[in-house]
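Have a look at the structure below, then the notes.
The complex appears here minus one protein chain, its other protein chains still in place.
Presenting chain A:
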Amino acid sequence: MLVSMNWLQQYVDLDSYSADELADLITKGGIEVETVEKLNKGISGVVIGHVLSCEQHPDADKLNICLVDIGEEEPVQIICGAANIAKGQHVAVAKVGAVLPGNFKIKKAKLRGEASHGMICSLQELGIESKLVQKEFADGIFVFSDDVTPGEDALHYLNLNDEILELGLTPNRADAMNMIGVAYEVGAVLNRSIDLPSPELVRTEESAEDYVSLHVENEDDNPYYGATVIKDVTIASSPQWLVNRLVSAGIRPINNVVDITNYVLLEYGQPLHAFDYDRFGSKEVIIRRATDGEKIVTLDDTERTLSSDHLVITNGSKPVAVAGVMGGADSEVQQDTTTILLEAAYFNSKLVRKASKDLGLRSDSSARFEKGIDRNRVVGASERAAQLIQEIAGGTVLKGIAEQGARTVEAKDVSIEVTRINQVLGTEISETEVAAIFERLQFSYQNFGGTFTVQVPPRRPDITISEDLIEEVGRLYGYDNVPATLPITESTPGQLSDYQKKRRRVRRALEGAGLYQTVTYSLTSPSKRIFFSDETTDAIRLAMPMSEERSELRTSLLPHLLEVAQYNKNRQLENLAFYETASVFLPDGELPKEQEHLAGVVSGLWQEHLWQKEKKSVDFFVVKGILEELAVEFGVEERLTFARADEPKLHPGRTAAVHLDNELIGYIGQLHPEVEKELDLSETYVFEINLEALLKANVDHLKYKKLPRFPSVTRDVALVVNESLEAGQVKRVIEEAGGAKLVEINLFDVYQGEHLEEGKKSLAFSLRYYNPEQTLTEEEVKKAHDRVLTAVEEQFGAALRS
């Protein structure tokens, strides 16, 4: 909502308040003033001029030499190129020395040999947006229609000294979508009285009901409809004051009748529609639901197909307007219109909203109906419009209104106790103060021992319950005056859940291990559903995506992490180490299953120390080590296992499935070289696991283990086995065979090559034996160690390496 200071001044005395001061007070009162705009964009020296003569320039077809009276002793000569310039016009003249928007200074000039002492201006040159300039002046200079005096300040006549407050209205404050509503609000905020228009009409003897036979089929759809008939109007341009008002509100002036309906819309918040009575098609005005498939061509010359969800005004046979949204082209007011049927109605806001949405038609009218208008202002608004049409377009208003439905509704009673106000706000506001606030709001009330019963006027449909009154009192009392206290309710311990604590530790652990955290989007495209997706399950797709790129919820974190990798690599950031923890979305019941995953991507150098010439590239074991460390962090290192696995987009020889207690919780591996090529990444390793499974794993209560009291014995053993045998298998066999006294197994060498048979490799383990009860005897160690050697020999034909 754009609010002109000059216009507002008509209803409330704003003296002593600058626009900025007022804006601040209105904002503090609850309606945010988003901007304060000066209409004068740095203009000075523009006056009214009277074109005394206008002749064609001898050397230029398109230029005119004008003699213009600008209120000085002598008229000045100005060269003007506008096509619409003519003798006798009153125009806006930028004198020599004037400044126009953009700090454009007007100087004496010579145009094709003729001197020019100034410039005759178009509205655009004075800083008015093109979309607000009347059609007749769109391509030329502006011409005053009123009686004006040469030499006077043109800015005053064009309202360019005005300042505009832009209100950012929340949906509950539709009451301030009009000047009267703003006047009530400003009056309350400033504690000043307001002066509202009270239209006085002279009506003829002839009655509107002779011209209109009205029938509203369903009063729930349309609780009130009134038609006023005005005869003998002359369609013309609006007077300057009306033009100025509309322009200040961001509406382009069209002709007097249309401008008046728009003016009243802005002033009263009541959408009105003027039909050309003679083009209406009949005496009948019938308001009903449209039939499915019924058509209408609206004012914007677009054919619209309607349905029974839409309310229409008909002439008995066909729709002439979509109720509250837009009129039809057939019955539009035109230059030759003489009789007007002026509609002022109260339509069901839900129906207007529905039609506006279905037809994709948003108008100033629908916006107001949707949010709720003041039922009690409908008739006043139609009288105001009729009065203005009479004054400006010279019409005569017929007696009465052809109407159906009640003109007004009763104010609603809402009660509130002063004690409750103070209890909710934490204040000590007195009864007198509360009463004063309701008076400022112009709400009537009764007060019985601190219980206020307020008659809420229909202009404030947002106030329905006592809490709404608490807000009214609070906002005008001023939230600055509400103290800051600490809650007196019982105290509660604030703490993270076990899961939340562990999740924080995951972050610390991964960051400590060298990974950077990322946050990426949950919405993705089906083309990126390439990892770990089970083809039998689908992803969750949005009903109406904004783009295919963001059309479904991700089932894996890796695709977007790889995008991050690509993004960084494209910027010469080649050593990559990223992780993310976030939910993936798996189709389930009504709501999907949201599972928190952890994924990572690493590529390039893992470690580097330049001058010591040390470089270590990322490999599978770097990534595996990270997961193993994480398992250690949460005490499940014994339960986390890796098994060779096949995943289509991962390297077939370098991929493992990750299991926790034999349950598959994720994958780890190198990207398939084809995928690396496709994404233009170098050797890249990834992992993704179900983080919830890891963090929710039951772990035994931590209990201290006694420190060793006896020495342990370490035996190294190098085993020669087939190169295809996995070290993990060997380790498992050693573990089983070694028994309770074998407490630690460390693989310390893997060798293949010289001195070994083709197809063989050597695995060297260091085995530590320990007996917590007593010092190990040589015999005990030998027994256990022999069992190990026998087992590996039997299982794998492993020979001791000589």
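Note that in this section contacts are C-beta pairs under 8 Å (C-beta built on N, C-alpha and C of every residue); 3 or more make two chains touch, one makes a residue touch a chain; residues count from 1.
Rule of thumb we're sticking to: contacts and distances are computed from a predicted model.
Asks: Among "AlgX/AlgJ SGNH hydrolase-like domain-containing protein", "Sugar ABC transporter ATP-binding protein", "Acyl carrier protein AcpXL" or "Phenylalanine--tRNA ligase alpha subunit", go ahead and choose the protein name stored in UniProt for the chain not displayed.
Replies: "Phenylalanine--tRNA ligase alpha subunit"
Asks: Who touches the missing chain here, A:N40, A:N172, A:S307 or A:Q442?
Replies: Among A:N40, A:N172, A:S307 or A:Q442, only A:N172 touches the chain that is not shown.
Asks: Among A:E467, A:D619, A:E633 or A:E780, choose the residue that contacts the chain missing from this document, as touch is defined above.
Replies: In the full complex, the listed residue that touches the missing chain is A:E467.
Asks: Out of A:V564, A:L664, A:A718 or A:A799, which touches the unshown chain?
Replies: Of the candidates A:V564, A:L664, A:A718 or A:A799, A:V564 is in touch with the missing chain.
Asks: In the complete assembly, which of A:N103, A:S491, A:N698 or A:S724 touches the absent chain?
Replies: A:S491
Asks: With the full complex in mind, choose from A:H215, A:R541, A:K677 or A:K696 the residue touching the hidden chain.
Replies: Spelled out, the listed residue whose C-beta touches the missing chain is A:R541.
Asks: Who touches the missing chain here, A:S213, A:T520 or A:S682?
Replies: In the full complex, the listed residue that touches the missing chain is A:T520.
Asks: Can you list, in ascending order, the chain A residues touching the missing chain?
Replies: 27-30, 32, 170-173, 350, 353, 370-371, 423-427, 465, 467-468, 470-471, 474-475, 479-480, 482-497, 500, 504, 507, 510-523, 540-546, 550, 553, 564, 567-568, 571, 573, 576-579, 582-583, 585, 590-592, 594, 606-612
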